[in-house]
Every structure is written in structure tokens, then in C-alpha cells.
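Just one protein chain is left out here, and the rest sit where they should.
Let's look at subunit A:
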């Protein structure tokens, strides 16, 4: 009886803790009560000025991050990377298209190289801290539409107006929506680039992502990408591919990336079942993601597995650009962009990976006779302590290159003017303008070359019961069929030994069968005896 009586008490205690804890998760400041945010605001910059009136260091912090600079020095080779100058196989490059692409810059007004990176009021606080009704319009260089605006002009697409006062008074912490408004849409559309990041994660169900699921952990991005001083940890250029450590303790001072699986789960996370030790031992060779993300693009949003720019520019009888869709209504051809190959529930490729990535840049000389040209290369030692087998999305592109200089070219595509590809369908003009803006030599001679690109698969972690089974890899035609550097029982055999073994057993069998047959044949003689 005593046990029963104590239960309501326990429940009360839990309830009290929850009551105390829930408001504590929210801010202690209600921004709706701030006179500073009553406006009116004519522009985003004015909102930022109001924010910085209290959050005095915020802009300085933001301006020190890659979210602001779009610039990254690869510690591996010193190469200057970052979205500003990098190439990819999807939308190819940022340069000359800034007003369009920089709708995903956390700033206002970056439309060409004259942008002032030292002006704190250009920081866009709302891009990450809005709680809705705030959209940076592609083409407006990072601004939302302050008035009702048709963009591109004459397109019939209208944006805004944006109620800056309402947005500013309702600011909050970052969310899957705010981070996702850019990171889900990289490459010009939902789920295009990553494969493990798309809008289905906003209202994720448990089968899609145990951590972010509304009915699961309900993590926001920053739950793992724990941000300090506005610097968000985690990078696909320098990946924390190996984190052979126990879990980080709360409050522990450490340089480790808090976004790795091991940061929370440690390097020996399997505790239950007869195979727990065996599975923990697998972490010497495998990234957690290898087994626990069985496929990517599982949320109903297809990802682009291939993009062929060379077929772009076809026009219909009326000379107009057009789109072709597949049976599910997804665009598979667009005059502006060419042909797409889409994928859902895609089985990953696997590579040994130590976290180092090198990139083909606008300066890298490529070998078009040896296509596909790898836009990025994942480094790693098969079987090495410094590497793990990682799941990756392998993307196939086909994009313009300079047949004289043998470099991948930056096209001007997205800004409505007389040289952008999307508005003129003239590659020569588009490449002329793009390369000029990028400061890239261009001979005027170009063709298209096949490229590949790898993307790390690390989100969309499935519930444990959906993890890969042993036989997914321990098999002849398993997922790791082509991955070297490990002895993989079920896949690997010693050919000579097997021939010897079965030969020996076969000889024995032949011998006894022959012996037995002789005994049967001589049975009568023995009976006579």
C-alpha cells in the first residue's frame, strides 16, 4: 500500500518539475513588450539596429562565422573554399548570381563584390530568429519583400509585403524551419543537394528521424549543432568523421564537435542484446550513420541524384521554356536547368573517410578525358584508425567546362538581364558573364563534362529497429561489396583454401562412395563365405 500511496506524490513532483522547466525553455524576455520593436521599420537593417541596441555583441559574433563570410580556408591544403567561391554540380556557382543565391545569406544586400562585410546593420537577425512570415526572396539580395513585389519582373510571382514589426516582435530561437529555410533548399529546391536534409524534417515522424521527430526527440537543429557565440559547429568541408570518444559530459570543456553521434552516445553505445559488444566493436571501422541511416530522402521529398545542364535551353514550339514532370509531379526537365535524375529512399554509397575533403575549384585543371570529374574528393585510409566507412550520396552532374583551359566554368544564370542563361538560354553569354564576375579566365570554347560530387549522409537517423541488418553488408552483393580495407565475413573468402577444403571433402566423399559401392558389389561373395 505504501508503494501505491507514494505514486501520486511522485507524479506531483514530476509535474512540478515540468511546470518549472517548460517556461524555462523559453526566453525570459518577451520581445512583444519591447518598445524598441514597435517600429515602424522601413528595412531589415532597421530591425537589426533595434536588435543590436540590446544584443550588442551579436553582429560581431555573426560576422565572424561562415554564415556571414561564405568563406572557408580548408585546413588541409589552405584552399579558399566556402559558398562564395566553391563549385558544385547542382546550381554550379554563386558568383554573378549573388542577388539570387544570397537570399540564403544571413545579411542584407550582398549582390556583388561591393558588399560591405564590416557593416553590422547588414546582419539579418530575422533570417534565423523569425518564428514565421519572413521570407528572403531569391533575387532581392537577402532582403524580404518589404512591399508587394513581382519578382522576377513580369513573372507573375508576387512576394510580400513583410510585416517587419510583427516578425521582430515574435523573434525566437532557431528552429528546424529557420535553419531549414536555407539548408533544406540548397541547390535551388527542396531536398535538392543533401539528400538527408529536406522540408519533411520540419514535421518529421519517428521513422524518418528519431531525433527531430515531432513524436520523438523533437530536436531542433541546434540541439546537436550546439551553438556558441553564433558559431554553429559542423561542416561538410571538414567533417568530424571519426570521434572515438565517450559522450561529452554536461558542462565539460572540450574542443570536440558537439554535433557528432558520439558527442551524446559515446563510442560504445550498444548496451542491450547478445550482439552489443560485437556491434560496439564495429565502431572501429564504421560510422554510426552507416548502419543507422538505411536510406536517405525518406520523407517523401526526392533529392537530385543527377543534373545534366547540357540539355538545358530547349524551347517549345512557341519559343518558350518549359518543364517536364514525372508521374509524381516532380520536375525532371526544365529548359532553364536541363535534365534531372531524382531519387527517394536512396541506398547510400560507402567510402572510407577521415573527414578531409578536397575540392575542384575554378582554378583546378581537370582531365575531361577521364570523366567523370570529381568535384570533391573524400580522403581516408581503408582500414585505417583515422578513418571510418561513411555513407555518402553520390551525385552525378554534367556541367560546362572550358575546353582550352580545362576548368569547370561559372555560368551566370539567375539574374534577369541580357546574359543570364535562364532568361536568354545562351550558354556563351552566360559563361562569359559568369566567368568575368568570378575572375576566371575563359577562352570562349566550352563543352559539357560529367562530374561527380559526394555528400555526407548524417541526418535522417532511423529508429534502431530499422538499422541495417548484419546481412546487409556481410553478403556477396552486400552494401559494402566494393569497400576494401576490412575482412568482411560473408563477403570475403580465401579462394585457394576453399578449393582445397571442398576438394578434400569431395575426395573423401568419392572415396567412401566408391568403397561402399564395392562393398555392395561384393556382398554375395561375403555371404557365400
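The rule is simple: contacts are C-beta pairs under 8 Å (C-beta built on N, C-alpha and C of every residue); 3 or more make two chains touch, one makes a residue touch a chain; residues count from 1.
By our rule, contacts and distances are computed from a predicted model.
Missing chain, UniProt protein name: "Cytochrome B", from among "Cytochrome B", "ABC transporter ATP-binding protein", "Autoinducer 2 import system permease protein LsrD" or "Indolepyruvate oxidoreductase subunit IorA".
When you scan A:275, A:347 or A:404 for touch with the missing chain, the hit is A:275.
Contact with the chain not shown here comes from a single listed residue; of A:80, A:315, A:428 or A:518, that residue is A:518. Note that of A:53, A:75, A:161 or A:501, the residue touching the chain absent from this view is A:501. The chain not displayed touches subunit A at residues 274-275, 281, 284, 469-471, 474-476, 487, 489-494, 497-498, 500-502, 504-505, 508-509, 511-512, 515-516, 518-519, 521-522, 525-529.
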